[in-house]
Every structure is written in C-alpha cells, then in structure tokens.
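One structure is given below, represented as structure tokens, and several questions about it will come after.
Just one protein chain is left out here, and the rest sit where they should.
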Amino acid sequence: MAALSDPDLLFAPETRTLARALYAAVKDLPIVSPHGHTDPRWYALNEPFPDPAQLLIVPDHYIFRMLFSQGVRLEELGVPRLDGSQVETDGRVIWRRFAEHYYLFRGTPTRLWLDHVFEHLFGIDEPLSASTADRHYETIAALLSQDDYRPRALFERFNIEVIATTEGALDDLKWHRMIRDSGWKGRVVTAYRPDAVVDPDFEGFLANLDRLGEITGCDTATWAGYLDAHRRRRAHFREFGATSSDHGHPTAETANLSDAAAQQLFNRIRRGSEDERERKLFRAQMLTEMAKMSRDDGLVLQIHPGSWRNHSPAVFQEFGRDKGFDIPTRTDYVAALKPLLDCVGLERDLTIILFTLDETSYARELAPLAGVYPALKLGPAWWFHDSPEGMRRFREMTTETAGFYNTVGFNDDTRAFPSIPARHDVARRVDCAFLARLVAEHRLREEEAHELARELAYTLAKKAYRL
Amino acid sequence: MAALSDPDLLFAPETRTLARALYAAVKDLPIVSPHGHTDPRWYALNEPFPDPAQLLIVPDHYIFRMLFSQGVRLEELGVPRLDGSQVETDGRVIWRRFAEHYYLFRGTPTRLWLDHVFEHLFGIDEPLSASTADRHYETIAALLSQDDYRPRALFERFNIEVIATTEGALDDLKWHRMIRDSGWKGRVVTAYRPDAVVDPDFEGFLANLDRLGEITGCDTATWAGYLDAHRRRRAHFREFGATSSDHGHPTAETANLSDAAAQQLFNRIRRGSEDERERKLFRAQMLTEMAKMSRDDGLVLQIHPGSWRNHSPAVFQEFGRDKGFDIPTRTDYVAALKPLLDCVGLERDLTIILFTLDETSYARELAPLAGVYPALKLGPAWWFHDSPEGMRRFREMTTETAGFYNTVGFNDDTRAFPSIPARHDVARRVDCAFLARLVAEHRLREEEAHELARELAYTLAKKAYRL
Partner (left out) sequence: MAALSDPDLLFAPETRTLARALYAAVKDLPIVSPHGHTDPRWYALNEPFPDPAQLLIVPDHYIFRMLFSQGVRLEELGVPRLDGSQVETDGRVIWRRFAEHYYLFRGTPTRLWLDHVFEHLFGIDEPLSASTADRHYETIAALLSQDDYRPRALFERFNIEVIATTEGALDDLKWHRMIRDSGWKGRVVTAYRPDAVVDPDFEGFLANLDRLGEITGCDTATWAGYLDAHRRRRAHFREFGATSSDHGHPTAETANLSDAAAQQLFNRIRRGSEDERERKLFRAQMLTEMAKMSRDDGLVLQIHPGSWRNHSPAVFQEFGRDKGFDIPTRTDYVAALKPLLDCVGLERDLTIILFTLDETSYARELAPLAGVYPALKLGPAWWFHDSPEGMRRFREMTTETAGFYNTVGFNDDTRAFPSIPARHDVARRVDCAFLARLVAEHRLREEEAHELARELAYTLAKKAYRL
C-alpha cells in the first residue's frame, strides 16, 4: 500500500517535477524554530515522554476541538477539569476514541502532521482507524519508552539547529538555566512574553506587577520603575538566548502618548482602573513602549493580535485556557499600528514581525505596510492558517506587494514537539510548490527558485530573528 | 458539435480522471433538497408549467438582474409591476430578448444551469442565441405541454428523494395538506420561516402578530403567549414534515436577555416601538428564543444573515421584493452569535446551520466556530456564491479548520424547479473536483475521497437536516 505520507505530498501533478527538485535541496536543512511553545522542562530533564494519548491527544487543541465539535466530551479525551473531578485517564481508551474519529480530520493539516509523525517518527504505514488503533498505540508506546525517543534525542534526530520557547515575564527561566548548565549542546532559547504584566485584563494583573517589582528590584508602582523592570527582564531573558519578544493582544491597536499622559494612564491602571477604554489604551501604549525597547536592546518584536480568547465562558470555567475556543476576529492594522509606526516605523535596525488571523489583511494591509516600512516584516501564516491552503493564500496575497524578503520563513508555533518536523516539512513543501508554479508560468527563473527555496526554509528565519 | 453541457464540465484537465471516477459514483444518487423556495402549489395541483418565459425567465432574479444591469427594462422581461400597469406578456418576445442577451451570462453559474436544463431536460444541443431563440422556445413549449413535464413527473424524473419548501409562520400549509392527502408518494416537507412575526421591520408586523394569535389561539399580546404561539406553529409545521426553521436577518446578531428584560422588550415592540435599537435587539433575542425552541423540539435552525434587501427603493416601490436588488454586506459572527452560543452553543443535540454572503468569514470566523461548537454546522456556499468558484472557495477556506463533517452537503435554495438537477450536478462536480485535487496532492487517500463524495452529495444533507 501507499505510504501514509507520500513523497509527493502537496505537489500538484502539473508542476511536480520542479517542486520535487526544489524540495530535495531543502528537505534536510536544519530546522530553525524561532517561535513556539514547547516546554523547556522537556529539554532540561530529558525524561521519557508519557503515553501516546498524553503526548499526542490530550494537549493538542487542534485535535480535541474537532472531536468536541462532533459531540465528544472533553472529559472523554482526558482533558483535565479545573475542579479536579474525574476525567478519562486510560491512554488506550482515549486513543481508541480518537482513532474512531480520525476520519473527521480528512482535509485538515492535523491529519497531514499526524500521518507524518506516524510514518516518519514511529515507522507506521497503516492508516489510523478504529481497527488499527491498538496496534498504533502499542507501537508508539513501546518506542516512547526507548532512550532514543527522549526529548534531547528527538531534538537531535529532528535536526533542530535552534528552538525558541516562550516564557512569561515572571518566569524564573529555571529550565533554561538547567539546560545551559547541563552541557548539552542543543540550542534552546527563550522569548519574552509579557502579557501577564502588560494586559490589565490578564488574570492577577496587579499582583503580577507587584511580583515583577520583587523580581527586578524596580519600583513597579511608578511608570519609570515599571518600564525599568521590563528592561531588566528583557536583559535577563537575553542572557538565556532570547532574541525576540511576543505580544498576544486582542487587537493590533497601538498608542503613542506623551510621557506625562502615559504616566497618568499607568497610575490609573495601577490603581485598578475598571475603565475598558483605559485598559485598552494601556495595552496599546505598551506595544509602542516594547517597540522602543526593542529599538534599544535589539529584541525582535512579534505581534500576534486578533484572537478572541476563551469564547465560551462555560468551557473556560470548567477547563481553563487554550481549549480550542480562541476564535479569530476582524483585525485592522493600518489605523491600529499608525501610532507605533509614526514613532519607530522608519527605524532600519528594528524588526517588528506582524501576524494575523484575518487573511483579508494580507493583500490589503499587511503586504502594503511591510512593503514600505523598514521596521516591518510579515510572520508566516498563523494558527488556523498554518495549513497548505493557508500558506498558499499567504504567498499568493503577500508576495506581489511585499516580495519574499519582507517575510521571515516559517514558525511552527507549536506545543506539540513530535510534530515539529512534520510542520516544517509541510511549509517547505508548500513553498516549493508555490515556487514551482511561478517557474512554470515563467514568473521566476529556476535558479532563483532554488535560492528562494533555501531562504524560505532556513535563511530568512535565522536572519529575521537574529538567530 | 460538442454537447451544451460537457460530460467533463468543471473537471480540471490535470485531475480529470479521478474526478470523473468520483463523480460517476455519485451523479445518480437521489437528490436531497433540504432548503429551497419552490412552490408547494406545483406539487399539490400538478398543473402543467406555463410557457418557457414565464417558467424560466420572469421569476428568476439571477437572470433579470443581469439584463437590467445592461439596460434592459424589467417591463420588457415581463416582470410584473405592483401598480398592475402594462408589461410584456408575450412569452416569445421575452424569450427573444433574453436570447439576444444570453452572451452576458458567459462565466456565470446561470449559464451552466440553463445549458444543463436545455440539454438534459429539453434535449437541446444548440447554444441559445438570437438566431436559435425561436427553435428553443418551441421545443421547450411543446415539451411543457406534455404530461411527463408536469411537476410531479419532473419531481420523479429528477430523482428527488425529499424536498423542503419554505413557508411563513402564518401560512395555512394548504398545499402541503393537499399533497399529503393526494396519496402521491413524492416527499415534500415544509420549513418554518417566521420573519414576518419576528422582525419588527417586516411589512405589517403588528397585524401579523394579531393574526398569529388568531391562528394559534395564543395571546400574542404577551411575551409568554407569543412564545407559545411559535411553539404551536412549529409543532404544526412539524406535522407537515418540517425538520427545520429558517431565519433571514439583516445581521447575525443575537441576544440573551433575562426573561424579565425580554418581556419588557416585547411589550415595547408590541406597542410599535420606533426605536431602531430595540427592533434590532428584538430580532437578536428571537434568534436565541428560536434556538432554545429548537433544542426542545428538534427543528434544525438555519440562519441566513447579511443581505441588504431591496437596496433600490425605486425598484422596490415599482416591482416589490426579490427583484435582484438584495446586496450582501459585511457580516460578523464571532461577536454576534456569542449570546446565543453562551446559551445553547454546547448542546450536542441541537443543530444550527450558518450561512453567509461574506466569504471573508469562512476561514476567519465560521470554520473556527463550527470547528469547536457542537451545535454549529456550516451551510453550503449561498446565493451569489452558489457557483463553481464560490463552492471551491468555500471548501478551500473551511475544510482545513472545520473539516468536511461540520458541513451539511448542498442546498439548492431555489425557486427555479427545473434547474434543481443542474444545481446539484454543479455542486457534485465541484466537490468531486476538489476531492480529486486533494488526492492528486496526496492529502487524502482515494478510498476516502470516494466515501466523502457520497457524504457531500447525499448523506450529510440527510443527516444534518434529520431527513
């Protein structure tokens, strides 16, 4: 029977020959993973991964949201409840439930990633279904208990040159310290994600500011001290390899208040202002402050706006964050970013990477902005759009105005460590197929496509993220 | 010469072989038409259809809007004026006028549907043009006078397993009663469309509420009585086979007021409130009320939002509704549906089918919502998007996030009875072509594509609409 994951995956028949040739030259390039959410603890402790269900199903919101949409309860998939009440814990039962519903993923990127993982990581060549569920489970479980399937071994096997994790501003970075002190050669860097001390709507915001003061020795009761605390944390994160910060705001709104106005705003926020406009304005101002700090300390600024987090209050209350209920919203950039751009948009040594969940902004806003402001670059197709069609639309809608060189290669942006090679593989394939199409239509010369394939797979990410 | 409607219609050359094979297995499946606007009177009385122009041109807004856009007056096409003044009545003259302008439809779905009807229903193999107009007319007119071209004969010839019509809440369903009493085996069901008693902006709204009270014996002067009246009408519609309700609101806005607040709102609306915000809020609340009733009585809830009806007041005044002047608008779902979803979105036994005229919502809002909320499913590409490119975009922009199984197959949504097989044929072809492309790129296995082709053509519609 055919391989689970065909060698010609994602190559259109009409341009396949060239796509293959382009891909052959980039498929084995090292993985640069400049933005993601794997757990540094894995690399620090290097313990074996848990059972197949706990590794592949329970933490993956792409998977359980689809099953939930078709009537499977989260408890049946082992997703923990906040009240600690009983959920399924038998990995084999969870796995079977998943396998019975695997057909739901037809046509989705999750299916491509998982088939790739089954085949390339676990050597399985049968499609997953109710009838093969147990065999898959056993094969995977047996391999996970082997030493060469521990995190560091996989890191090396995956040919990861560097991976960035993402830590909150209050994180002690102890796992990163342990990795550094361990003498292991794998390059794992952190990234500065200060939402908890920047967004007044974040759980425990005011207490977080107090804690930020304690950690840094800065007086976070004052605007100046608060900014200083950020500077110190950023410096600390840079010691652990950070080259970027990351900001997940509900919108891309920015502000550029005078120092006096910003200070007054901070004072009101610090006293717990309930005024939604003020809280929003504070987030907006902080994006600009972060950009100014980036200008000074060289951290690349990533903006990930436009997700309506925890859309279902019932699910949020019972299961917490990141349970598949984050829904994209319409996102404006042209007006929203203007205050920030008026302040630092023309800086040549600053890099701000924009992401979107609203594809309508690609051709209309993002490509025109990134195609002229020196500080701006476009992040790759993100989240729901981290998919073959999503990536294709990204290239089709941004390249003509922003070119390739105002984009930054691929981000896997994942918590799902075993799927990282699959995700980079899909991205490399889609880009090679896109380039092959351009060559086939004589919009690009073949040697240019080869150069670009390498840039998109490897070089641009390193350069844009200063890795 | 080539057939008017080629056997390979809509199959791309590069994936044609597989598309043909997939299509061959589904093209003769029975038609399930779960939502549309054919006239139940046709099936009840089974009288011959009128002349070709009255059947195919005069009632089809896709057709007369295009001719109108190019300077043909509606009167010249026989479209009746509200003041009863003279319009063209000679079917042959109307037909010639249409034939002279048939070239305007190049590249449109209307052209595909009509060529399919000409060839497959009327056995014509010449393209329609000024010079062939009379021959077409005579051929069609002669066939329409035959008994085997009466509505029930065509229903059977079309292999329709079940068709839903749409009736207002005040409709007496007498045609449906007549169909049921006739002993004819054709399955024609109704659907509950309560806009006239739910939307304060509907013509005669307050009188409609009075009438609703009379029909049901409920006191529609009170909120409780008004809701009860809906429940009774829904039960009555279910007796005539209804499995769904349908709601055509200007937006997708919903509300979830307390009982007390809803009752107060109803009282103000019942007294004829002119406050636009209140009228809007009432519509919004009623979507949630309908969803709650659906949870109780099992009717599938369809929401068709986002059309700016009767955009030209001059045309509306002279010719009335449904004259091609309904224009799509930007439509939000993520914020708009939240109140309803907070109330019933997690229900596993409730089905709410969302439609849109704003394709930007496919990947950004609709697929992410339907891909997680158990109550939500996505209706097919609608109205202007019921077309090859529209359907292709629908699949490309929803499948990766919502999968195929959160969609509900095809709706023809038409008043144009003779075009029903053509419309289903186009949908089946587009879906087979889409699946063939996925297989060609190794994103799906061939046997899966065969299963899916059948689901998309037949099974999903039956299941989603509980038919």
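When the chains are written out, they are named A and B in that same order, and each has its own residue count from 1.
What we mean here is this: a residue touches a chain if its C-beta (ideal position, glycine included) is under 8 Å from a C-beta of that chain, and two chains touch if they have at least 3 such contacts.
The model shown is predicted, which means the values in this text are computed figures rather than measured ones.
Colleague: If I consider the whole complex, including the chain that's not displayed, which of B:A21, B:V87, B:L104 or B:L143 touches that chain?
Modeller: In the full complex, the listed residue that touches the missing chain is B:L104.
Colleague: Out of B:P52, B:G91 or B:P388, which residue would touch the omitted chain in the full complex?
Modeller: If we include the chain that is not displayed, B:P388 is the one touching it.
Colleague: Based on the whole complex, identify which of A:D228, A:E278 or A:E448 touches the chain you can't see.
Modeller: If we include the chain that is not displayed, A:E448 is the one touching it.
Colleague: For the chain that's not shown, point to the residue among A:E365, A:E389, A:D412 or A:D425 touching it.
Modeller: A:E365
Colleague: Please give every residue of subunit A in contact with the chain that is not shown.
Modeller: Interface residues of subunit A facing the absent chain: 14-15, 332, 334-335, 338, 341-342, 345-346, 348, 360, 363-365, 367-374, 376, 396-397, 399-406, 438, 440-445, 448, 451-452.
Colleague: List every residue of subunit B that touches the chain not included in the displayed model.
Modeller: 2, 5-6, 8-14, 65-66, 68-71, 103-109, 111-112, 127, 308, 311-315, 324-325, 327-330, 357-360, 384-385, 387-390
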